[in-house]
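Here's the structure, in structure tokens; my notes come after.
For this view, one protein chain was removed and the others were kept in their places.
Chain naming follows the written order as A, B and C, and within any one chain the residues start at number 1.
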Amino acid sequence: MKPQIYLDHAATTPMRREVHEAMEPYLLEHYGNPSSIYEIGRQARKALDASRDAVAEILGAEAREIVFTSGGSEADNLAIKGAALAQRGKGNHIITSAIEHHAVYDTCRYLEKYGYNVTFLPVSAEGMVDPGSVAAAIRPETILVSIMHANNEIGTIQPIAQIGNILREKSILFHTDAVQTVGHVPVDVGELGVDLLSLSGHKFYGPKGVGALYIKKGTKIEPLIHGGAQERQRRAGTENVAGIVGLATALRLAVDEMEETAARQRDLRDRLIEDVLTTVPHTRLNGHRTQRLPGNVSFCFEYIEGESLLLNLDMRGIAASSGSACTSGSLEPSHVLLALGLPHEIAHGSLRLTLGRDTTKEDIDTVIDVLPGIVQRLREMSPLYDASTIIR
Amino acid sequence: MKPQIYLDHAATTPMRREVHEAMEPYLLEHYGNPSSIYEIGRQARKALDASRDAVAEILGAEAREIVFTSGGSEADNLAIKGAALAQRGKGNHIITSAIEHHAVYDTCRYLEKYGYNVTFLPVSAEGMVDPGSVAAAIRPETILVSIMHANNEIGTIQPIAQIGNILREKSILFHTDAVQTVGHVPVDVGELGVDLLSLSGHKFYGPKGVGALYIKKGTKIEPLIHGGAQERQRRAGTENVAGIVGLATALRLAVDEMEETAARQRDLRDRLIEDVLTTVPHTRLNGHRTQRLPGNVSFCFEYIEGESLLLNLDMRGIAASSGSACTSGSLEPSHVLLALGLPHEIAHGSLRLTLGRDTTKEDIDTVIDVLPGIVQRLREMSPLYDASTIIR
Amino acid sequence: MYSDKVMDHFTHPRNVGEIPEADGVGTEGNPVCGDIMKLWIKVEDDRIVDCRFKTFGCGAAIATSSMITEMVIGKTLDEAKQISHRAVADALDGLPPAKMHCSNLAADALRKAIDDYLSKKKGAKVKHG
Partner (left out) sequence: MYSDKVMDHFTHPRNVGEIPEADGVGTEGNPVCGDIMKLWIKVEDDRIVDCRFKTFGCGAAIATSSMITEMVIGKTLDEAKQISHRAVADALDGLPPAKMHCSNLAADALRKAIDDYLSKKKGAKVKHG
């Protein structure tokens, strides 16, 4: 049973048929190990090379600057641990933001255990990092800055190019987690001024379990996975050839239709935001009103809790999420929402609806139709509701 | 163009159609993120759970003891770095062998840079680790022993259960890299007496880019990839659902037909070994004569170099390898062959032929037919050949 | 994730609402953790004759609240006090491990409501005595 309305594209996207078709030969016939010198290995190697060229070209990079990984999390870990360990001699201070994905956030916390000092920059109520605060946080021993390109929960797009400009002349590495932007908005490593950039295939209609890290040439990085000489010694392990071909194919398709898809999504997004804000009282929009991902809508509904909202939506055929899908196992409200200054009980009532390339006006109409009733019903069940409405 | 005779199954195996069929729904329809609570996420979660159950059952483990990774290399890195870092307080000595795969070998070398002491145990001329030497190497500060189950180049199967017995009562973690044995010979974590065991899907007709690490319950391990709460906080990142389903399916199939396949391969293997040793002079068998993988044949042909041998075989439609496929990028002869005591020039002349489930008697006949001529031709071109034949 | 029973109680929660002139009220949880449960009881002859709830929380929190109201109506106070966390979860055919704390909330809120009733009664007795 497929949900009729899938609105959780920030969690993962359905793989495109064209991507599957591109992968299939490398799952079956061309099964060679790309490190082998005989014909069937060379076929795999060619596919790998072509995929690397494609990804590099799209990002404005060189082929040898692309390292394929098992996903966004590995790319983030490789970037941050790899850069931090390789710069040990130079310093031990890292700057990041309070709203990073756990793959960056937890990795920085982990490094604190190993003698690194990390500054977690606060963000504005709209989830913006102030480039000035990055500049102000720099110390002589700062070796790395990691600020995400766009936030996965609230959709706010960060001023990466501005931060890149501040860091350009300094010998501080700059990483951005672009998992939510690559394939959705233009991403060019030169324009952003980054040394390291993470992406993940399944966020743009490619396969799960494959990602990439851009590593600007000359950037020293310690491998996370040691072993064979794959990926120019920066990432060991037999390459996921089919996955890599799938990632490159999906990225090419996403970039080709990006402008059109983004414009359509922005329209639907804005309609959804406005209609919900006007029809459902005590509702807040999370994230920035305009500097946000084309497909991201994030609300907090006061007096109710997110999971029960999701279950109700699921029963109506609407798939959505509350906070990051990755963290749904935890009981703590999202650190991103708390960083916006929201009190705990309001952060618990968050709903993220993320649009995709197939999302239609009808889908959005259905949500607008169904959502107010569900919220109202849950509020009526909530012991917080009555009291507060009286107070207001 | 498919090579007619693929004899490099230790490098990678062709994925089975049944595996592809099992994966396909999770590449396309059931694309949900397993961490999501709505229906399409729960489908993915169920598939993940079922795959974990299957792998656990086959290994004689519990489901929660299985962590899925992006392959054998990641599993090895997670096991060794994860265990070493988590035991930091207890000691800093690691015991391993001189013939480990680079994913273990290089990881241990890497840890040496961070204050760990590593003993690389020598092996016999047949590539055997002496369990007594493991016992003798133990120090009060020993925290981890890592000995591979079977070697990928020379096929020698190690006495893991015996080593496990020695370590059983000690508080020293025991890891085995079983990438070459899982799916090929019986592997039961209880019988082997290990705390950690690595495996990789593409070595048993499953997909590339997915593997697993068995982590005995109670074993403390630091994650290699931090971030989301996936895999019980031991390995972050959106799960490669289709890959994991493929791995479990392939393993089930491999285990079901293991006995029959292994018996057939052993016959062909032994015929190949005997015929080549009798028809090609100045040839050595690498590895143990009987304690070896059912599909592994490894020779050194004196006076010639492996790559030119491989290219000649490839032109005759035979895909084979020289040393490990992963290391074919390097110019150094294999550390495994050198550890057997072979001089450099002989180690350069190695040829590995690894049989698969589809390998036929005809395939082996063709190799036996073609190989002596190729070797002879290359020898006639070799400046080392004349001189030496005279000396002998 | 959730059993059919949990989903049934979540979708069709029994006894939602307040009892205007309740004999006892109990609140458990706090908004920081994302779960608050408030429970009202009506008592006659040491027997709970009505029980209603309001809950802010996840699916499990709502289902356990609903479940406990069903379990408790008709029971004596002594019987009601003996309803364990486990019993609520079992009556729902189990809860996911991460959600087990929700069954605590419901049982604890009930206990608080009973205590509230008993202390009021004692207070009334003292006054009249």
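Everything that follows uses one rule, which is that contacts are C-beta pairs under 8 Å (C-beta built on N, C-alpha and C of every residue); 3 or more make two chains touch, one makes a residue touch a chain.
Just so it is clear, the model here is predicted, and its values are computed rather than measured.
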{"item": "Sole residue of B:Gln162, B:Ser308 or B:Gln376 that reaches the chain not shown, by the stated touch rule", "value": "B:Ser308"}
{"item": "Which residue of B:Leu28, B:Ala50, B:Val370 or B:Leu384 touches the chain not shown here", "value": "B:Leu384"}
{"item": "For subunit B, residues in touch with the removed chain", "value": "303-305, 307-308, 311, 315, 329, 331, 333, 343-345, 348, 380-384"}
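The rule we apply is simple: only the chains that are shown with their structure count from here on.
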{"item": "Identity of the chain that, by mean CA position, is farthest from subunit C", "value": "B"}
{"item": "Whole-Å gap between the CA centroids of subunit A and subunit B", "value": "34"}
{"item": "Centroid distance [mean C-alpha coordinates] between subunit C and subunit B, Å", "value": "57"}
{"item": "Junction residues of subunit B - those touching two or more other chains", "value": "37"}
